[in-house]
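One structure, pasted below without further comment.
Just one protein chain is left out here, and the rest sit where they should.
Chain IDs A, B and C follow the sequence of writing; residue 1 opens each chain.
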């Protein structure tokens, strides 16, 4: 097979450098361009010395003609950017994988409300495929415009899906208590994100409403075929990578045979048996974020504490990997008919 | 007033050194003994150089006669130790403040089940006063044996109390998602607690059942005058000090005037108006653990995300301070008729 | 004695909030104003919730007349700011304590070379007193304009002084390898200072020349009465507070009786015997930065590894405390004839 020519738009952030890291080990992809207006002309390795010896690229100003010569273009940009550039690329037959939030929500008014701006190409949003392979693998294969899920939505949906598909829990009153490493906030010069502001401290943020809420509810609603109602509180961890979601759902029928600890364990194992990147841990496990660091893996544990009516799911991913760039590579592999775990095989760095 | 003579039993752990730190600034207390079998004869400042210039004490082997000459004895020991030594001291008229779990539960079978051993003096447990001043100040004043609350129970009870007292939320299906700094696990040489095992990682632990669960349920049951049912999942943070509890409760009557965001804020402010160590933050705040580091303060925020049926409370304390040693000093102040915030007035170290 | 009225200019940074923390526990000082152009009108506790309950102040725009009504004005500003405002205040009889670099160097061309701008009031610089009490206590007492030493210069000078005063080591070829917590870089929104850029990583910076080099060499030259030549390499630690300096000097006469490990220990103990804020640790100690966290203490250890010709000194301070705000308070205490350790008595927060 010939090599896939890829470009990355907006490559100076953390999802950009993570794409470069992962693609450097992907034998069937060549990164031919990486764009940044601010850093045009700067060698990639000057900004990211960890890539010395792996790339000779310089950042370049975005050039649609150059991008259009690629097989696939990754957008690793803030929301609002992809919308402006994607229609042209799609029209010219390029396949686009957008890591931003631009095409994640199918309801445009909801998108516009949460992101505070008008959507530039609603008609294209309707055609975008939501890139969570565990529920959407077939459509991903044929996608021309792929919307990569957010980091929290990935961890949270994967944890709730087995329970909701099986109809075991109430779809209202769901609770997702989640915490993310600081890299989730991106590589932005903000006082709130300084080392001295975050080390040895912990706090919630956006507790009244986070932009990932409608995305999660959209996904889970499709799973149950109806409304879901979720309370989602994100927190900021004094660490770099990793998301840990602790999920709570109320059993519809606590006395049912399907609701025992053993049955719940079996349900999760069965649901994800064939999934290369979802690992159901043994009963009683407490997955650690570091066990998935740098990988495309989601590790889950399910339990029913004290045999009461609330089921708890623990879900961990790496926000920059399965929560962004590695999942983007997984989607690319599916879109181009490659081995799904190509470039995604290394175990986590531990300790 | 004459100086209060205090002793600390089991002083080599984190709650012991925190007591020493706080009492070094307390003008009406003198620490006359600090015991440790393992370190008997070692100067306190050899183990804790931060106290150089503040104490000349050496650790000593526990000696009941010496302890009995004190006005107050703090037990900063693992569970099971205080039970064996307290009866003698109490009989000799010494006032005892136990920071361990030995006298927190009034139901002895429950204690024995969760702590896996027989209780040595059930009759004394019945007389112990639970030292959460915000619900128990009067009894604390007259206590001879005071049981200091656990760290999680302090943060979680203070967050739920206003809602439960006002009868606004269901008392079943309560959820407490909490996270603690590593000092909460104590100064024990365990592989799981190593720096290299915990830095840059995050995980839940004891999700199926933590020993603080019955303590929290006991306290909240007394508040509502009936059963409460709580799901409590603790997590281990890559930081040293601080507990953050994120609490979820279901409104009984979401349409009630008492259930608006404004009414909830007013309820919390009113409930804790006179409390020197509970600070209700302005609506929309996200309290940080570092804002209470080293202090006896609990900071709370209450909110009703998206106007839905679930109320969220954010509660932060320092696990070693309000969650242990500083609350012990607050209790001592009350027991001895001192100014309640004597020795507890310094603001948090920030950043 | 009547209360001293103090103002803080530029109070939104870390040295500003540290001054507020320390002065809240100083019984003879009242902070009457804290200025910030950017935050004028904002309550101090909105920016720093850790101070809730301790201050009712709002940030105000700087107003010379208001400042002139104070007994003492602290400048916690970037370099260049104090120069513009101090002359007026000094002329009106206010005592000024400058925490910035504006008046630390007596050689104006050197200042201008390292700070890249013209000095606004060279004549005043000549009258400024360098506020390192351990070598300058008498002049500090009479100072009207006090220049607080930099953080690295404090840790490094205190470590070298005994050796240089005693003439035991060569004054050329001195080496100071130092490392600072991230708070030393201030509360500035810079990408390089983000949590995700610094956690779990370590690096040198400004190795070719740091602005504290001429300050250290100026101080040590005065000690030896001649030139000193120092190589100084600072590093950035993945932690918030603390400076650790590891100092290397070559013995002039390795065989001398004054050069044994025991003699070196005695030399250091004797030199700092009367100093309230320098603690010479027992031989063989390795002082930790956390043992001085939040305090005005400098802890030192001296050793002669393997009995060879190089003496090593380990020196730790808290960069925001003895390296900035606490040393400013110590200087204020001396200037106003107060007890030198007023407001500076609390032991470090540990763990």
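Please note the rule applied: a contact is a pair of C-beta atoms (placed from the backbone, for glycine too) under 8 Å apart; a residue touches a chain by one contact, two chains touch by 3 or more.
Since the structure is predicted, the reported quantities are computational estimates derived from the model, not experimental observations.
Asks: Tell me which of A:95, A:250, A:271 or A:293 is the one touching the absent chain.
Replies: A:293
Asks: For the full complex, which residue in B:151, B:239 or B:348 touches the chain that was left out?
Replies: Residue touching the chain left out of view: B:239.
Asks: Using the definition of touch stated at the top, determine which of B:100, B:183 or B:265 touches the missing chain.
Replies: B:183
Asks: Could you list which residues of subunit C touch the chain missing from the display?
Replies: That gives, for subunit C, the contact residues 173, 175, 177, 179, 181, 196-197, 199-205, 207-209, 213, 229, 231-233, 235, 237-242, 244, 246, 248, 250, 284, 286-290, 293, 301, 303, 305-306, 308-310, 312, 314, 316, 351.
Asks: Write the list of subunit A residues that the hidden chain touches.
Replies: Touch set of subunit A with respect to the missing chain: 14, 17, 21, 24-25, 48-54, 183, 187, 199-200, 240-241, 279, 281, 285, 287-288, 290-294, 297, 299, 320, 345-351.
Asks: Footprint of the hidden chain on subunit B, which residues?
Replies: 14, 181-183, 185, 187-191, 193-200, 238-240
The definition used in the following text is that only the chains that are shown with their structure count from here on.
Asks: Based on C-beta pairs in contact, work out which chain pair has the most and send it over.
Replies: After tallying contacts for each pair, the winner is A-B.
Asks: How far is the middle of subunit B from the middle of subunit C, if each middle is the mean of its Cα atoms, in Å?
Replies: Distance between chain centres, rounded to whole Å: 36 Å.
Asks: What whole-number Å value describes the gap between the mean CA coordinates of subunit A and subunit B?
Replies: 38
Asks: When you check subunit B against every other chain, which residues touch at least two of them?
Replies: Where subunit B meets two or more other chains at a single residue, that happens at 199-200, 240-241, 287-288, 290, 293, 351.
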